[in-house]
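Note that one protein chain is taken out, while the other chains of the complex remain in position.
Every chain is named by a letter (A and B) in the order it is written, and numbering of its residues begins at 1.
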Amino acid sequence: MTLAVHTPYTVPIGFMDALQVTLLVLVAAGATAVVLIRRHVQQVLVLSIYGVLLAVLFFAFQAPDVTLSELTVGAVALPVILLLTLAKIRKREE
Amino acid sequence: MEYFPFVVVAWILAVGLYGVVTSRHLVHQIICLIVVQSSTYVLLLGVGYVTGAVAPYYFDVPNHTPAVDPVVQALALTDVVVEAAVTALLLSFAIQAHKRFGTLDPQELASLKG
Partner (left out) sequence: MTPAQRRWVFGLAVAGLAAFYLWGLSGLPGFGDYPGPYGFAVLHLAVQQTNATGIVSAINFEYRGFDTVGEEFILFAAAAGTAVVLRRLRGERERSPVDQAADHEGPPTSGAVRMLALLFTGPVIVMGWWLATHAQTNPSGGFQGGVILATAFVLVYLAGEFLVFKRFSPVALTDAVEAAGAGGFAAVGVAAVPMGVAFLTNYLPLGQTPGAVSSSGTIALISFFVGLEVGAAFILIIGELLEQTLLIRQGDR
């Protein structure tokens, strides 16, 4: 496989590498943050941010379809479902 | 850079498993399960990446431009949406468990006898 691509959208390879390494480090930090937070609503919000970070990482991996899926599901649909569950549980506890 | 994404995948898996094992609340456990699932998406996309290639869509780049592997993207794409629905099913089990047993602590739930 050749390394150079002759399309109008080329960026230098080093730039892509640096971007991907940065995003991977951010994703690893985001995953650690999601696990270590114990309060429920804060954890759901950090999960939403983690979903957006993952989506940007997938975009840097040249996968726009997976980016769309992860954005809509991980940043919108899943936190809505989680918040509704938490509301139900909290209502039962009072 | 050769193996750094795979190291990150192993880290996310380990961190998610730590959350599942040491959790004191069922909803926190389910969220850590989501983190473990996300490590597999990164692994799938990392395996199929080709250096210097474009996304596999040929409506604005000429045909036969080198592109990344589209098969793993198709797998990850359906995976993301389906796992969200399965997580919703798990959460509904958590709600009913809370109604039945009054607690959502996995270590207390394990010792209940029906």
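Basically, contacts are C-beta pairs under 8 Å (C-beta built on N, C-alpha and C of every residue); 3 or more make two chains touch, one makes a residue touch a chain.
Note that the coordinates shown come from a computational prediction; the quantities given were computed from them, not determined experimentally.
**Q** Take the complete complex as the reference. Which residues in chain B touch the chain that isn't displayed?
**A** The list for chain B reads 1-7, 9-10, 13-14, 17-18, 21-22, 46-51, 55-59, 63-64, 67-74, 77-82, 84-86, 88-89, 91-93, 95-96, 99.
**Q** Contacts of chain A with the missing chain: which residues?
**A** Residues 1, 64-65, 67-69, 72-73, 76-77, 80-81, 84-85, 87-88, 91-92 of chain A touch the chain absent from view.
We take it that only the chains that are shown with their structure count from here on.
**Q** Calculate how many whole Å lie between the centre of chain A and the centre of chain B, each centre taken as the average of the chain's C-alpha atoms.
**A** Chain centres of chain A and chain B, defined by C-alpha means, are spaced 11 Å apart.
**Q** For a test of understanding, state which residues of chain A touch chain B in their complex under the given definition.
**A** 1-5, 7, 9, 13, 16-17, 20-21, 24-25, 27-28, 31-32, 34-36, 38, 40, 43-44, 47, 50, 54, 57-58, 61-66, 69-70, 73-74, 77-78, 81-82, 85-86, 88-89, 92
**Q** Which residues, counting only chain B, touch chain A once they are in their complex?
**A** 1, 4-5, 8, 11-12, 15-16, 18-19, 24-25, 27-28, 31-32, 34-35, 38-39, 41-42, 45-46, 49-55, 57, 61-62, 65-68, 73, 76-77, 80-81, 84, 87-88, 91-92, 94-95, 98-99, 104
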